[in-house]
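Attaching a single structure in structure tokens format; questions to follow.
Of the protein chains in this complex, all but one are displayed in their positions.
Showing chain A:
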Amino acid sequence: MIQYRDEIAKKWHLNMVVGQNVKAIQEKRTFPDSGIPRIQCCGNLKTEALKHTLSGEWPRMKYDHKQGRYVQDDNRDAYTGVIVGVRADEEGSRSKERYFSPRDKSNEWDIGDQPPELWNQFKTDFAPGTHLRIHPLLDWTELNIWEYIDRENIPIIDLYFDHGNGKRYRSIGCAPCTGTVDSTAKNVKDIIEELKSGKFSKIAERAGRLQDKEDGAGLESLRREGYM
């Protein structure tokens, strides 16, 4: 996945900025090494990493197209918003998201008091210091995504395809917590057919993502604190 990310960045000359919870990785505060629960590992490697990378507190690496490698990003300014590809049909807490979702300074999400969205009018006025998440794909479905990939010929990572053992990934995350599904789909068209056939109509897209199952509302807790 990292290889795919870097190839795309190179090819399209993207301004690619990455961040990591270096300390947690060094200290092995991760699953399964340390024996901590999966959710806690997600918290360390994703929530914390995202929060501190966005705020500029932790160093950021930036792809230098001239040198062909990542170098430390001199810019330490906080990002005031991020555009995220989450969708309402992925899991419970995402089904309650807004297109324009303000978060407070520490990225926390107040689910009970979200801005109303009606008639294509969204919250676009913000008090200074607001951090914003924008979810443009909120009402897309898994099928919509694949049909769009097909229509626009978007390059994707081949972990989504079956390589002859009758298994493929339907949702991709960290290796220790991502499982495969039984499928013989070998290309985008196959996947579209598979989704349309109803084969997965009773299996959640993120069924292979084991952290979702760890605690009844684990993902929601993570998302309140800033997980994607």
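Criterion: a contact is a pair of C-beta atoms (placed from the backbone, for glycine too) under 8 Å apart; a residue touches a chain by one contact, two chains touch by 3 or more; residues count from 1.
We adopt the following convention: contacts and distances are computed from a predicted model.
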Name of the absent chain as recorded in UniProt (options "Na+/H+ antiporter subunit C", "Autoinducer 2 import system permease protein LsrD", "Small basic protein" or "GTP-binding protein"): "GTP-binding protein"
Which of A:11, A:66 or A:151 contacts the chain that the document leaves out: A:151
On chain A, residues whose C-beta touches the chain left out of the figure: 88-89, 91-93, 95-96, 98, 111-112, 114-121, 123-127, 139, 143-144, 147-148, 151, 196, 201-204, 207, 216-217, 220-221
